[in-house]
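Just one protein chain is left out here, and the rest sit where they should.
Naming follows writing order (A, B and C), and every chain is counted from residue 1.
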Amino acid sequence: MGLRSLGVAVAGLGRIGRVHSEILAYRVEKARLVAVMDVVEELARSTAERFKVKAYTDYDSMLKDPEVDAVFVTTPTYLHHDMIVKALEAGKHVFTEKPITVTADEAVDVVTRADRAGLKLMVGYMRRFDDAYSEAKRRIASGEIGKPVAFLNVARDPGAPPGWAQDPKLSGGIFLDMLSHDFDMARFLIGSEVKRVYVSGGAVLYDEIKAKGDLDLVNVSFEFENGVYGVVHGSRKSVFGYDLRTEVLGTEGTVYVGSAVDPNLAVGVKSGVVLRGVQWFWARFYEAYVREDQAFVDSVLNDAPPPITGLDGLRVVEVAEACWRSIQEGRPVEVVKRL
Amino acid sequence: MGLRSLGVAVAGLGRIGRVHSEILAYRVEKARLVAVMDVVEELARSTAERFKVKAYTDYDSMLKDPEVDAVFVTTPTYLHHDMIVKALEAGKHVFTEKPITVTADEAVDVVTRADRAGLKLMVGYMRRFDDAYSEAKRRIASGEIGKPVAFLNVARDPGAPPGWAQDPKLSGGIFLDMLSHDFDMARFLIGSEVKRVYVSGGAVLYDEIKAKGDLDLVNVSFEFENGVYGVVHGSRKSVFGYDLRTEVLGTEGTVYVGSAVDPNLAVGVKSGVVLRGVQWFWARFYEAYVREDQAFVDSVLNDAPPPITGLDGLRVVEVAEACWRSIQEGRPVEVVKRL
Amino acid sequence: MGLRSLGVAVAGLGRIGRVHSEILAYRVEKARLVAVMDVVEELARSTAERFKVKAYTDYDSMLKDPEVDAVFVTTPTYLHHDMIVKALEAGKHVFTEKPITVTADEAVDVVTRADRAGLKLMVGYMRRFDDAYSEAKRRIASGEIGKPVAFLNVARDPGAPPGWAQDPKLSGGIFLDMLSHDFDMARFLIGSEVKRVYVSGGAVLYDEIKAKGDLDLVNVSFEFENGVYGVVHGSRKSVFGYDLRTEVLGTEGTVYVGSAVDPNLAVGVKSGVVLRGVQWFWARFYEAYVREDQAFVDSVLNDAPPPITGLDGLRVVEVAEACWRSIQEGRPVEVVKRL
Partner (left out) sequence: MGLRSLGVAVAGLGRIGRVHSEILAYRVEKARLVAVMDVVEELARSTAERFKVKAYTDYDSMLKDPEVDAVFVTTPTYLHHDMIVKALEAGKHVFTEKPITVTADEAVDVVTRADRAGLKLMVGYMRRFDDAYSEAKRRIASGEIGKPVAFLNVARDPGAPPGWAQDPKLSGGIFLDMLSHDFDMARFLIGSEVKRVYVSGGAVLYDEIKAKGDLDLVNVSFEFENGVYGVVHGSRKSVFGYDLRTEVLGTEGTVYVGSAVDPNLAVGVKSGVVLRGVQWFWARFYEAYVREDQAFVDSVLNDAPPPITGLDGLRVVEVAEACWRSIQEGRPVEVVKRL
């Protein structure tokens, strides 16, 4: 490849956008953070100042910047499709935060366009780069637990997502906004696609989520094409912190990832021994974000397929759409592959 | 009450029958073990000798023994119905090991007969008497975790059941022989009935189980009448020991019962820190059996309803039958109440 | 050996005496519980009734009973010496609860007498028969952790012992009444004798213990003859339950025994995830007592040395006496072997 390093810009400077900015500025080899962009001028300005890069408030202007080789799309989901399309049209490689888009139609569109344009498109399911999850993948792939037969996942967020993410029309709802992480992990660890889903659940935790038509507690039962049986349990509430645990049962063993508690502090008092929950998301996954961003930069510089492709992103949207149909129709639903 | 103590006999001297015999002989107040019965003469003789009680090889003869006030039915499931009926006809109170019978028809019959005869009929779901499970029940009932919204259960046995229990016509199959414990626990902790089930799974672990038409790996998704959502995951294999864990998510907290490992021994070597699985079923539940048997004896002597009634037993058979229909028809199935 | 089974009597019917009685009555093969004895008539009578054996209130009378082949001495420590001597003089084998006696002089006396009389004398350090501790012993002996180099032990009781055991003249104090378990375990796991001890600590938890001249918080640093370095930390207080943990560091690994918490119940609430401490001593060690009593009965019937001899009991008293000298003189003290 001709490029010695990659000029990157981050568009959307909410929390996750600022994390990617920081990582791209300091931690990723052969990346040069050259610009950040947000429609909130003060946010664009202060972030740019912190990293000594250009500030944009207009996405189109940023895309014209010749120093920008690749764009990180870190805006709310409902903006992804149009922003990815524009970036591709401007000849930029794209890293988009998960999920790729709100609908499968949109996902098909951006995947097709990226292919046609010969540009990289990667989707940010950072758990794949987490030390424990990637070691789990290695152990499973090595045959240590025999042939996988079941995948189980408990995912409980500490609280409801704010604002736009409560509206399924903007976020894709719980299956896409929250559980797409878990479906992607299922595909990653099992190495097969989800072919049928059945969902039960409801909006039983938050009135505002119910009002918007989303769900906040679901059990998704599913089957993979290779015969493995899966369950994803998702809840938008866990009062003591993140409770994220994954297990894969094989014919010769079981892999467990994640813990409901932080083992590093326990206080024994009369009522028992109290452990802390996992309070800070970034503490667990920061290094995963670093490796993820490095992997994207490497894939562009080496002209290699990114480790999580647009097609991976589409697959998960297809699963989420099947989940929505299942809960609406009260029956198991086949996942339809669009590409 | 007239009776100062209860004369009991144990019919069926496999492992569980010998455990009940030992407990009734030594640990239960106001119980007098007076006889044991098994068609294998040597088993009947040696067990009787150990506890210094009468040995029978013929069930009908045992039922004529006037010292026997109550019978413990601890034979394979397919014998339960007829043995319970005969005991009731002989005017004996009955404790039956789980599950109550193979079919709901049979369960309706024995429940109806016990009611009509005014005799006690209790079913042995001993987990309810386990220290951790009963404390969990107390905590949930006290409101400590708010309103329950989800029930999750992982149940993995170390290996396939031997002989008759692999044949669903004799044992009721995995839903009844193994997972009826979990469905009973679901009803106990949530305090509501299962109204709809959806099952995915198969026979993927053992050829002999597949040959008999049973399943060895299932995910059961279900809903309770009170709106709680549940999942029971069951596997007939877990290479390192029993892996039984239950959790109830509430609006204000989560209760976890059970552990995949015994924390009392860990060995750190180059490959990591190795903990033992839970090897010996009885070590965890022996005291639960003692409390269970005491509860039955007390209910007879005090003429009070047993803590787990024949109707409880029937409810679980109804759920299991719905599970079988669900897997056969590939759709969610309503649980039909027979009484 | 001529004896087909062993007639045993239990003298001293406090909690531990009743546990041994129950175990000897029901759980030990080739043992016949024939009598129980306590100076409290009602206790002797009710216990005897429960097990359908003879009741004695007078120890000397019990010793004349020809059905009694062996005596279990389960009285307060300060009574051990005289009771053991009398039993030996009456030709009875003796199992004594720990510690063997209050002083090393007394221990030398009973060990010498038992040897001379050719009668068995066993001391009840039941932890050696615990599943986790005995497995730890096997693992260490097998070389799995290489050569042991350090032994660490944390022993915290939930509260102060009642009455007589707070008086070091009657109980031997914390080193003998409580920590002799830990010193015996150190000798058992390391397979060597303690040669030097240094103690720091005080009476900082309970005024009544301070008033009696005992200690309630101690750190004992010691060295084994084979060069292993040890620490025993003991506390008479742990507000959430027993906190007993042992570890052995080897050149190739580490063995950990015990857990501060019971993993079988956890409740996640706003303040964190609360686990229960280990509340019930017997739950952990009941089966160890069964195996211990069986081992004593077997040793008598097979005329084999008991697994924990009077000499083992003496060794621990010698360590405890060195501990007392160390704290009084503020210096490390060599352990003097008396036999």
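Basically, a residue touches a chain if its C-beta (ideal position, glycine included) is under 8 Å from a C-beta of that chain, and two chains touch if they have at least 3 such contacts.
Since the structure is predicted, the reported quantities are computational estimates derived from the model, not experimental observations.
Considering the full assembly, C:V154 is the residue among C:I16, C:I100, C:A114 or C:V154 that touches the omitted chain. Of the candidate positions A:T254, A:Q294 or A:S326, contact with the hidden chain is made by A:T254. The missing chain, though absent from the display, is touched by one residue of A:G234, A:G268, A:P307 or A:P332; that residue is A:G268. The missing chain, though absent from the display, is touched by one residue of B:V39, B:V269 or B:A283; that residue is B:V269.
In the complete complex, the residue from C:G12, C:G124 or C:G230 that touches the missing chain is C:G230. Although one chain is not drawn, its touching partners on chain A can still be listed: residues 22, 25-26, 131-132, 135-136, 139, 144-145, 252-259, 261-270, 273, 276, 283-284, 287.
Although one chain is not drawn, its touching partners on chain B can still be listed: residues 238-240, 243, 260-261, 266, 268-277.
Residues 149-150, 152, 154, 156, 196, 198, 200-202, 204-205, 217-219, 221-223, 227, 229-231, 233, 235, 237-240, 243, 247, 249, 251-254, 256, 260, 330-332 of chain C touch the missing chain (whole complex, contact as defined above).
FYI, only the chains that are shown with their structure count from here on.
If you average the Cα atoms of chain A and of chain C, the two centres end up 57 Å apart. Centre-to-centre, using mean CA coordinates, chain B is 38 Å away from chain C. Chain contacts: chain B has residues 252-254, 256 touching two or more partner chains.
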